[in-house]
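One protein chain is absent from this view; the other protein chains keep their places.
Per-chain numbering from 1; labels A and B assigned in written order.
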Amino acid sequence: MEKKNESAGVAAKGISTRAAEIAVALMFFLVGGVVVFDSYRIGSGWSSDGPQAGYFPFYIGLIICISSLVTLGQSLFGAASRSDKVFVEWSQLKQVLSVLVPAALFIGGIQLIGIYIAATIYIAVFMVWLGNYSWLKGIVIGFAVSAVSFATFEIWFQVPLFKGALDPLRFLGY
Amino acid sequence: MFEDLNALFHGFSVALTPLNLLLMFVGVTLGVIIGVLPGLGGANGIAILLPLTFTMPPTSAIIMLSCIYWGALFGGAITSILFNIPGEPWSVATTFDGYPMAQAGRAGEALTGAFTSSFIGAFFAVVMITFLAPLVARFALQFGPPEFFAVYFLTFCSFIGMGKEPPFKIMAAMMLGFALAAVGIDTVTGQLRLIFGWYELMRGFDFLIAVIGLFGIGEILLSMEEGLTFSGKSAKIDPKIVIQTWKKLPQYWVTSLRSCLIGCWLGITPGGATPASFMSYGVAKRMSKDGAKFGTGQLEGVVAPETAAHAAGTSALLPMLALGIPGSPTAAVLLGGLLIWGLQPGPLLFIEQKDFVWGLIASMYLGNIAGLIIVITCVPLFAAILRIPFSIIAPVIIVICAIGAYTVHNAMLDIWFMLLFGVLGYVFKKLAYPLAPLVLALVLGDRAEDAFRQSMLMSQGDVRIFFSKGLVGGIMGLSLLLLFWPVMAKTLARMRSPKAA
Partner (left out) sequence: MRIQHALSYGAMALLGAFGLSITAPATAAAWEPTKPVEFVIPAGTGGGADQMARLIQGVVVKHNLMKQSLIPINKSGGAGAEGFLDVKGAKGEPHKIIITLSNTFTTPLATGVPFNWKELTPVAMLALDQFVLWVNAESPYKTAKEYLDAVKKAGPNKFKMGGTGSKQEDQIITVAIEKAAGVKFTYIPFKGGGDVATQLVGKHIDSSVNNPIEAVAQWRAGSLRALCVFDDTRMPYKEKVTTTMSWNDIPTCKEAGVPIDYVMLRGIFTTPGATKEQVDFYVNLFRKVRETPEWKDFMEKGAFNQSFMAGPDYVKWLGNAETLHYGLMKEAGFLAKP
C-alpha cells in the first residue's frame, strides 16, 4: 500500500512522513500522559491485596509515553529525520478526504435525521459524485439498501436503530 | 462408548424430522446473515430470536437456535476476507491472511479454506462432546482466576515478537490497546477509570467498534489513495475453485489438528473463540515452515484461526450442557432459553432429558453439514460481491459499518468513535504501527487484568500463585517458552552451524 516517493520537494507533493511521524508520536505521548494522570489520581500503588485500580494503567501510560518519545526522537534526529518520503501526496489526500468528509457528514446526518434517511442520501450522493452514476441509479440503490436494512433490523430482528433527533420516519410507527 | 453411539443414533432420529431439517436450514441462513453484519453477534441474534421459539417444542427450538450459532460462526469469515471487516470478534485473525488473499484475486480460495476449516474444527469438537463430555467437563472446573490469567498470558506470548515493525511502535500500539481496554468501570474495585466525568465513556471502548474502524474504514481510506477500486476485483469466479482448494487443504493437517486442540481447550475452559483464534494463528506462524510469509496471503493463515474459532465456539456448548456453565455469551443466552422451555441445564440434563441432549448433539453434526453446504455453494456468490464497482460498494460498506457500530451498544457516540478509529487505522498502517497487537490487547486486556487481580486477591498479593499448581505452572512455563522461542531458536541454530556466521 505504501507509496515510496524518493524525489525531492516533499512539501510540494504532500505531507512528509516525518511530519506525520512526529504528529502521531505527539498524540501517543498525550494519550499516555492522560492515562498516567488519571491512574495516579485513582491510586496506582500495590496495596496489601494486590494492585490498585490504577496500577496497570499507570505503567501502560508510562510505556506509551516512553515509546512515543523514542519514536519522536528518531523522527526528529535519527536517520529518519533526513528522509524525504511522502506520507501522502496532495492528490491522494484529496481522494481520501473525498471519502472521509462525506462519511463524517453522513454520521452527523444520522444524528439528525436517523440512519435510514441519512444512508439513502449518502449512498446516492457518493455514487453520483464519485462514481458518476445518474441520480436515478443512486437514489434507487440508496433507497434499496435502506429499505433492506429497515426490514432486516426493525421488522425482522427487532433491533431498533437510531432514528435521529428529528425522527422523520415517525409515521412508520417504529 | 457403545451406549453413547446408540444414544446418538436415537438423537439423529429425533433431529431428522422434516420440520427440524427445515429449521436447521433456516437457522444456518439467519446465522450467516447475523455473522456477516458486524455488531450483530451470535449472542444478540439468538437473544433476539429466542421468543419466536417459545411456541416450538424445545428440541426443535434449540436446533434452530444452535444452527443460528453455527451460521454466525461461518458468516464471520465472509466480510473479514472480502473487505477486511471482521463480522465477529473471532474472525479478526482471519483477516490477517484472508484479506491479502482476496486482494490477490484468491477470495474464492480463502473463503473455501475458511469454511472448510470451520467445519473441521466444529466436527472435531462435536466428536469430543459426543464421547468425552463428562470427562472434559470436569477439566473445565480446574480453571480459576490464576489459570485464566495464564491462558491469556499464553495468548499474548504466542503472538508477541512476531511483527517486523519497529519495536517501539509495536509497544506503543499494544499499550494503546491496553489503555483503551481499561476505560470504564473496574471490575475489581468498582471504580470508574479514565472517563474524566464523561459518562458516555462508561461502557468503555468495545473491541468491535475499534476493529470495524481500524480494519474496515481504514482499509477503505487506503483503497481511496489508489483510486476508486478494490484490488482483487478481477478475481476469477469459478465453482471449481472449491475442489482445487480442497485438494490443497490436506497438507495443512498438522496445523488443523493443533488448531482443533487449541480451540477445544479454550472453548471448554471459558476462554472463548476469540483468544483461541489469535493463539492458533500465532502458534501456526511460529511452527509453520512458511511462517515468515504469514500475513501476505497464506492459506494456512486462514486455516489456523478459523479451525480454532469454530472448535472453540462448538465446544463452548459442552460446559453448558454438562455443568450448566455457559462457555460463551451465546451459550449464556441459550442457557436462558433452556430455562424458559422448562429444562434445567446442568449435570442432570444428560440423564433427565436424553431426547433433548442427544437431539441437540445430533443437530450439531447435521447443522454443521447443512452450514457447510450452504456456505460452500455460495462461495462464488460471495466472491462476486468484489465485482460490484467501488463507488457503490464503498458507501454501502460504510453504512453497514455504521449500523454495526451502533448495534453493539445502541450508542450514537460509537459511530463517531468508529470513524475516529478509521482515521487511526489509516495513519497507523502507513506509519507501520501494527494493528494486531492493539486489537489483541483491547480484547483481552481487561479480562487479563481482572484475572490477575482476582488471583492477587486470592493469594493476598503473592505472585507465586501463578506457579503454585501443576496446571497453572505448566501454562505459564509454556508461555515463557513461547516468549523466548525466537531467542532460543537463534541460539540453537548458531550452535548447529557455527561456521555459518
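As a working rule, a contact is a pair of C-beta atoms (placed from the backbone, for glycine too) under 8 Å apart; a residue touches a chain by one contact, two chains touch by 3 or more.
Treat the numbers as computed from the prediction; the structure is a model and nothing was measured.
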For the full complex, contacts between the hidden chain and the displayed ones involve A, B
Given B:Ile68, B:Leu154, B:Leu323 or B:Met418, the residue that touches the chain left out of view is B:Leu323
Which of B:Gly291, B:Gly336 or B:Pro389 touches the missing chain? It is B:Gly336
Given B:Ala15, B:Val28 or B:Leu50, the residue that touches the chain left out of view is B:Leu50
Missing-chain contact among B:Gly190, B:Gly227, B:Pro250 or B:Gly470 belongs to B:Gly190
Where B:Pro57, B:Gly105, B:Pro347 or B:Gly473 are the choices, the one touching the absent chain is B:Pro347
Note that chain A touches the absent chain at residues 49, 158-160, 173-174
Across the whole complex, the chain not displayed is touched by chain B residues 43-44, 47, 50-52, 54-55, 140-145, 184-192, 199, 202-204, 319, 323-326, 329, 332-333, 335-336, 339-340, 342, 344-348, 409-410, 450, 454, 457-458, 460
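Just so we're on the same page, only the chains that are shown with their structure count from here on.
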Separation of the C-alpha centres, chain A versus chain B, in whole Å, is 24
As the complex stands, chain A meets chain B at residues 1-3, 17, 20-21, 24, 28, 31-32, 34-35, 38-39, 42, 46-54, 56-57, 60-61, 63-64, 67-68, 70-71, 74, 87-88, 92, 95-96, 98-100, 102-104, 106-107, 110-111, 115, 119, 122-123, 126-127, 130-133, 141, 145, 149, 152-153, 157-162
The answer for chain B against chain A in the complex is residues 33, 37, 40, 44-45, 48-49, 166, 168-169, 171-172, 175-176, 178-179, 182, 186, 188-189, 191, 193-194, 196, 217, 220-222, 224-228, 389-392, 394-396, 398-400, 402-403, 406-407, 410, 412, 415-416, 419, 422-423, 426-431, 433, 449, 452-453, 455-457, 460-461
